[in-house]
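Only one protein chain is missing; all other protein chains are in place.
Every chain is named by a letter (A and B) in the order it is written, and numbering of its residues begins at 1.
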Amino acid sequence: MAHEGTHAAHHETSVWALPVGLSTFFLSLAAIAHFTWHLPFLAVLSGGVGLALLAIGIAGWANEYFSKGHDEGLGFQGIVWFVFAEVVIFGTIFAGFWMARVTHADVWVREWIPQGGMNLALVALLTLILWTSSFTIWKAEHSIEEGDLGGYRMWLLATMVLGTAFLVLHAWEWLHLWHKGFTISSNMYGTGFYMLTGVHASHVLVGVLMQLVLLINSGKALNKKTPARAASYYWHFVDLAWLLVAGTAYIVGSYGKF
Amino acid sequence: MRHLFALLALSGMAMAADIYPRAYWENSVTVWFWVAVAIYLIVAIPSIYFMIKYRYKPGENEEGAHIEGNTAIEIVWTVIPTIIVLFLGTYSFANFVKQRKAPEGALELKVTAFMWGWEIEYPNGKKVYTFFNQVSDPEKNMYLMPDKIDDGVKAYIPAGKPVKVYCTSRDVIHSFFVHEARVTEDCVPGRITRLWFQFNKPGEYWVFCREYCGTWHSRMATVLKVVPEAEFNKWLGGQQAQQPAQTEQAPQQVQQ
Partner (left out) sequence: MAVAHAPTTGTWYGATLKEWIFTTDHKKIGMLYFITSLVFFIVAGIFGLIIRFEQTVPGIQLPGLFGQEGTDLYNYILTGHGAVMLLWWAVNVWMGGFANFLVPLMIGARDVAFPRLNAFSYWSFFGASLLVLLTLIPGNWIKMLWTGYAPYSMNDNAGPTSLYVLIVLLYSISSTGGSVNMITTIVSMRAKGIGWTKLNLFVHAIMAASLIQLFGVPSLMGSVILLFTDKYLGTNFYNPMLGGDPLLYQHLLWFYSHPVVYVMILPAFGVFSEVISTMSRKPIFGYISMALAIYAIAFVGFETWVHHMFVSGVPDWLRVLFSYTTLFVGVPTGIKIFNWVATLHRASIRYNTPMLYTFGGILMFLIGGLTGIPNAMVSIDLGISDSLFIVGHFHYVLGMALTFGAFSGIYYWYPKVTGRMYSEGLGKLSFWLMLIGANIMFFFQMYMGMANGMPRRYPDYPPIPEWVQLMQIQTVGALIMTVAILLNLINWFKSLKGPKAPDNPWGSPSLEWSMTTTPVGPNNFKKFPVEVPEDWHPYAYYKGYHAHV
């Protein structure tokens, strides 16, 4: 951080936390302007400011992290704790889904499952993609640990491509179902389906963005290896969560009578 | 001071053996109250004694003694509260069962709550509506006392007879709080909840909405007008023939 190496009194500072912190305020303001105040101009303006602050802040933050100080190695533990919190967030949506599945088992099976059921072949493909990406990020992590920068970049890139492919296929699947009349407001199955898969997809997106940040800073990654481990761990969590999400949204949702 | 005495009185005896399930409620309150007072004294008396006795006196007790704990006594004050807690839970459980289970032959009312008022439907289809502005004086913007409220918006209830309420809501969550009977149950959209009560003495008793529901939550009240059974039947009107069996019944005694 600033003043690194001086011997005078230290007041540790960093410019980057402030813009990232305030971006949450501007993004919120944008949502309120859009949904409640119906002020499109303010929504766009505030949303733009928020996104800019977020992007600049994260870029600067990452750059500062990779350029200064030394690796404390605590980032991994931080992510582990954070993932506990994520599990609970998923839990809330699962709770809603399962409660409805059990209490409305009859109508659910009779009326709520879209015509022709769910496309399980596609689910298998999506699963395959995600699992492959779990392997590629594991390779990336190993490459950096062995000091192989080229391999690290290549495997990271491969993971990002797979993650993006997952998102695109998934979006195609949503559009398809939506056009069949199975929407987020149809009933609790629609609600639970889109919310579970949507929230999961948003985590995939965050994971891909993490990898992007790593890729951009990969030139300085050799003595800062913790972020790669942390991102890899997060990605495994997202892949594991997919099993439960897909199992619930596709299989528990569209099969069986209870 | 008067209130303190009232509190002691409240916890010393069941004041309202004529109102159910309040009588059961008071049993539990009484037991809790004396247990709580006892625990408070058991903690407060020694601590105040120590506070005085072991205050810093220069030259006499400059430093505290070097004591780090005492396993035996710590086990004691883990085990005894556990027993007390089990006792309180079970005592409350026993009363709760009675508070929830309506006696046989209860009059059944269907209550529908809405923002902001009540629709109360009798078994013969007769309905009573109370809107929030009917329990208040519009000029002074203030509550009316029951005797000033129009009888047409009061729900008549037979004295000495258990009444079972099935409640639901048309919009948001409300709660049907039978004030003197000290029993409440939320009225939730999409669900039917139930409670029961019984007043043995004629009189007028408040019902309040006790789940926050917006602007006129605090005026979402109605009045139960408890009258002798014959008068009730007269009020209920023509269809009393539909329930002849109940006309003749004497006030029912609820099991204590």
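Criterion: a contact is a pair of C-beta atoms (placed from the backbone, for glycine too) under 8 Å apart; a residue touches a chain by one contact, two chains touch by 3 or more.
Predicted, not measured: the structure shown is a model, and the values here were computed from it.
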Options B:K110, B:K126, B:K164 or B:R210, residue touching the unrepresented chain: B:R210
Determine which one of A:F66, A:W108, A:Y234 or A:Y250 touches the chain that has been left out. A:W108
Logged for chain A, residues touching the omitted partner chain are 1-2, 7-18, 20-22, 24-25, 28-29, 31-32, 35-36, 61, 65, 69, 72, 74-75, 77-78, 81-82, 84-89, 91-93, 95-96, 99-100, 103-104, 107-108, 112, 183-191, 194-195
Touching the unshown chain, chain B contributes residues 3, 6-7, 10, 21-22, 24-25, 27-29, 32, 35-36, 39-40, 43-44, 46-47, 50-51, 54-56, 61-70, 73-74, 77-78, 81-82, 85-86, 88-89, 91-96, 99-100, 115, 136, 140-145, 171-173, 175, 177, 179-180, 182-186, 188-191, 193, 206, 208-219, 221
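One rule holds in what follows: only the chains that are shown with their structure count from here on.
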Based only on mean CA positions, could you tell me how far chain A sits from chain B in angstrom? 49
